[in-house]
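This report refers to the structure that appears directly beneath it.
The complex appears here without one of its protein chains, the remainder shown in place.
Residue numbering begins at 1 within each chain, and the chains themselves are lettered A, B and C in the order written.
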Amino acid sequence: MVLLEFSMSPLGKSESVGKYVARSLDIVDKSGVDYRLNPMGTVLEGDWDEVMAVVKKCYERMKKDCNRISCSVKIDFRKGHSGRLSGKVKSVERRLKRRVRT
Amino acid sequence: MVLLEFSMSPLGKSESVGKYVARSLDIVDKSGVDYRLNPMGTVLEGDWDEVMAVVKKCYERMKKDCNRISCSVKIDFRKGHSGRLSGKVKSVERRLKRRVRT
Amino acid sequence: MVLLEFSMSPLGKSESVGKYVARSLDIVDKSGVDYRLNPMGTVLEGDWDEVMAVVKKCYERMKKDCNRISCSVKIDFRKGHSGRLSGKVKSVERRLKRRVRT
Partner (left out) sequence: MVLLEFSMSPLGKSESVGKYVARSLDIVDKSGVDYRLNPMGTVLEGDWDEVMAVVKKCYERMKKDCNRISCSVKIDFRKGHSGRLSGKVKSVERRLKRRVRT
């Protein structure tokens, strides 16, 4: 399983890109792939093909009305580990023996 | 104000880097800068110098016992906007007219 | 056409990861997809599926003997533009009216 965080924005549209982010999130939310939205991106968990298919779907949608798209992706593969959407944060809290802001 | 997301890991240590992540988070948490931890990074909000100082402090600490460090940083500056650690997610939810997973 | 830059490293191996980088580059070089290697990553040019297939192939190879993999990807899609592996640098030089270091 991999964790994949991505953010995707059009260039050359308004400096407000919330409309496009919401459209992508709608695709993510309906994909069935587990995810968490944060202020700088969306983190997906699943197999490589599964999470990449979601990113591609967002890209295909954005391409329809955006001539330039910038996209950042960060992947963390760890063999035999799953449930890391919540597990990684909890592990930090366990080590620090206190809650952190999430 | 900028939003800055970063993640920082040592190379050449164990494949488990939780100890180092927790140490960085401890620095972030005590810095007084507002932040949110997510499964793939930590998002800070503040002025450029303020958030960069936190990242540098984590780097200086990690350098003490790590010979190789990999660090990703993503910055989103938006003039005249603050409170975006919670505002950006809420804006997506407002557009979609429903809650998303966070 | 998209430009896609990626870098991929194992965690929990030696702090020297040159062996793994070379192995990925060998895959890239034999893929037939045009690319440029730089000190921090490899930039590919092609269609989404084409460049993503190369990244996946590198990932599949690395998975065989690495339990944890960290991968960064940055994508720049621009409708109707190709030849940007050399074009983008030249465009900067044209604007500055001088050569820059590449």
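Descriptive notes on the structure:
Here is the rule we go by: a contact is a pair of C-beta atoms (placed from the backbone, for glycine too) under 8 Å apart; a residue touches a chain by one contact, two chains touch by 3 or more.
Computed from a predicted structure; not experimentally measured.
Of the candidate positions B:S14, B:N67 or B:S86, contact with the hidden chain is made by B:N67.
By the touch rule set out above, chain B reaches the unshown chain at residues 48, 52, 56, 59, 63, 67-80. Take chain C: the residues that touch the chain left off the picture are 3, 5, 7, 15, 18-19, 21-22, 25-26, 29, 34-41, 43, 72, 74, 76, 78, 84-89, 91-92, 95-96, 100-102. Looking at chain A, the residues touching the absent chain are 9-17, 67-68, 70, 72.
What we mean here is this: only the chains that are shown with their structure count from here on.
Taking the mean of the C-alpha atoms as each chain's centre, chain A and chain C sit 21 Å apart.
For the pair chain A and chain B, the distance between C-alpha centroids works out to 15 Å. Multi-chain contact residues of chain A (touching two or more other chains): 72, 74, 76, 78.
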